[in-house]
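Partial view: only certain chains, each at its native spot in the assembly.
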Amino acid sequence: MRLFRRNAARAGLPPGTLAPAGEKKAEPSAVNVMRYSEADGCSEKRVDKEEIPHTETGQGVVWLNCDGLGDVTVIESIGRRWGIHDLVLEDICHTDQRPKVEDHGDYLFVVLKMIYPGPAGDDIQMEQVALILKDGVVLSFQERAGDVFDTVRTRIRDGKGRIRRMKSDYLAYSLMDAIVDNYFVVMERIGDRIEALEESVIRQADAESSARIHELRRKILLLRRSVRPLREVVNSLVQSESGFVTRPVRPFFRDLYDHTIQIIDNLELSRDFLSGMLDIYLSSMSNRTNEVMKVLTIIATLFIPLSFLVGVYGMNFQHMPELQWPWSYPVLWGIMLLTTIGFLTYFKKRRWL
Amino acid sequence: MRLFRRNAARAGLPPGTLAPAGEKKAEPSAVNVMRYSEADGCSEKRVDKEEIPHTETGQGVVWLNCDGLGDVTVIESIGRRWGIHDLVLEDICHTDQRPKVEDHGDYLFVVLKMIYPGPAGDDIQMEQVALILKDGVVLSFQERAGDVFDTVRTRIRDGKGRIRRMKSDYLAYSLMDAIVDNYFVVMERIGDRIEALEESVIRQADAESSARIHELRRKILLLRRSVRPLREVVNSLVQSESGFVTRPVRPFFRDLYDHTIQIIDNLELSRDFLSGMLDIYLSSMSNRTNEVMKVLTIIATLFIPLSFLVGVYGMNFQHMPELQWPWSYPVLWGIMLLTTIGFLTYFKKRRWL
């Protein structure tokens, strides 16, 4: 994940200008329309941009899903047929939006971030999903074709659970729930890595630990940027008086709200854990320097004075009476032994040994 | 305690799906029904899932306690007979909920975390308890059969105190009070360990201190995650206008609220103490490195110049006039003594000795 997505390139363009999302080559847009009701079952169809259905509030629910934002004309023709504001279409195309919900009177516009583990298993992919909730209709826009909505699609096709009995607000909830569930998958991976890192830091901190702590911290910071506004989005859907979320669906959104709170709790906890780990890491580094210093000091303190002593009797003065004495050599060894024992006792007392 | 409980495994399941709580082998469910009133005394019965009593608002209070969440069918049949929403049943089964209170119109749903010291005495066990408070009825769900509610049970059986005279809201309060009391037991143990650690860090900080500080910090972070929403839960019960909590019981909930505030105060205080202890630990480590360095420097500064001097007169040049002089050797000793005294004076002045 990049630190900031680019939107500087758009500086100076008039608002409401539709431009394909800059940085990365966007996928072409594929539009899929699903209709279902409790009575009539479910029909599915892949449509071209000329065939995009008009506004209609017949029986049942219409779910129009658009995969890929590469073809601006597709977004434009959907916008024209369903009466969507220019600024909303701009926000759909520019994938650097902050999660938000906007009440446009006859429809609700929701921007979310979807995250999932990347192919390398170690990185996190982030993608923008836009939802438009009208009476009986849900329009959804994904940056890339993905399988995150497949579980919802399967439940509609199979007619299991309560989804076919419910209105479009329940469909919107189901899509958002599918997105939020993926946060837990990513959180769990991060949690595993934090626990593994924690053990390794306590057991054997090495130079890479701080880089790994930083990398996890970076991920958590980036996630938090997406999740915090997500909580506000879900909360304003729960609190909303606008009638887009009907009474029977409200407990489901409340449940979703609990999930977002839980994710934020986990992120905060992770942050606190990581900063605690950095403290352990730093104190273990300082501990280790201490150990190294002690070894050096013990060796130097033991042998430098002895080296001086033997140096004394290596001098070539003609008048050094000790050199002639017969017991000088063993006496010197005795003195050196006593000095060593003295230092060792001192080190023992200071708990350096 | 794990950092995050798993609920990633449930990603993609339709909401309201009852699945046994993932990670750990759940205990089978045992259902116990207690009826009491001031007039008729108290009766107790262990029931099978077919015998679960229907909704009834006769005289007195019905307390249905379900120990263990292993048997999903038991939860389901309780739910069916007492008219509980699917999402509530799901929350009861999935023990990774955040403490919360939900007003479902004809009943109040409360999720709490119970903590108690683990068997090793050193770890903390955490368990989810769900309460459903209806008019005249309390349903309680524990993850594992435990003895935390025994004091309440005994008070009902003995008919002492005011419990038999009161309604079901007082029973709910008593159960919550029993749970919150256990937090104090855990807090006290943590407090003892913090004080012991504090003394040991000030007296003699060693390499394990930082690991122990971190471990306590970890526990406090995990506790805080449970206690903070607990405060909101109890507060919303105190503030609640819904009539589930009657006027005479309100002072008791207010008392309970004071207790949760006190626990949070203690947790915050513990956190501040631990971060203060880390500061002492780090400064004592840096102090110690300083001490070690000083010893090394003193020894090296005293003896390295002397070693050079004796090395000079160990050279084998044929033309070194000093070697022949008769007083060279004692004069050299004099010079070396003076040098040593000079350095010692310098060290004294810099307060290194």
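Before moving on, here are some points about what is shown:
Every chain is named by a letter (A and B) in the order it is written, and numbering of its residues begins at 1.
Heads up, the rule we're going with is that a residue touches a chain if its C-beta (ideal position, glycine included) is under 8 Å from a C-beta of that chain, and two chains touch if they have at least 3 such contacts.
In this text the structure is predicted, and so the values were computed from the model without any measurement.
Each protein chain is a copy of one sequence, and the assembly as a whole in this entry counts 5 such copies (shown in place: 2).
Here is the rule we go by: only the chains that are shown with their structure count from here on.
The touching residues of chain A, counted against chain B in their complex, run 151, 155, 160-163, 174, 177-178, 181-182, 184-185, 187-188, 191, 194-195, 202, 251-252, 254-255, 258, 261-262, 265-266, 269-270, 272-273, 276-277, 279-280, 282-284, 286-287, 289-290, 293-294, 296-297, 300-301, 304-305, 307-308, 311-312, 314-320, 350-352.
The touching residues of chain B, when paired with chain A in their complex, are 2-4, 6-8, 10-12, 14-16, 85, 87, 91, 96-98, 100, 102, 104, 204, 207, 210-211, 214, 217-218, 221-222, 225, 278, 281-282, 285-286, 288-289, 291-293, 295-296, 299-300, 303-304, 306-307, 310-311, 313-316, 320, 322-329, 332.
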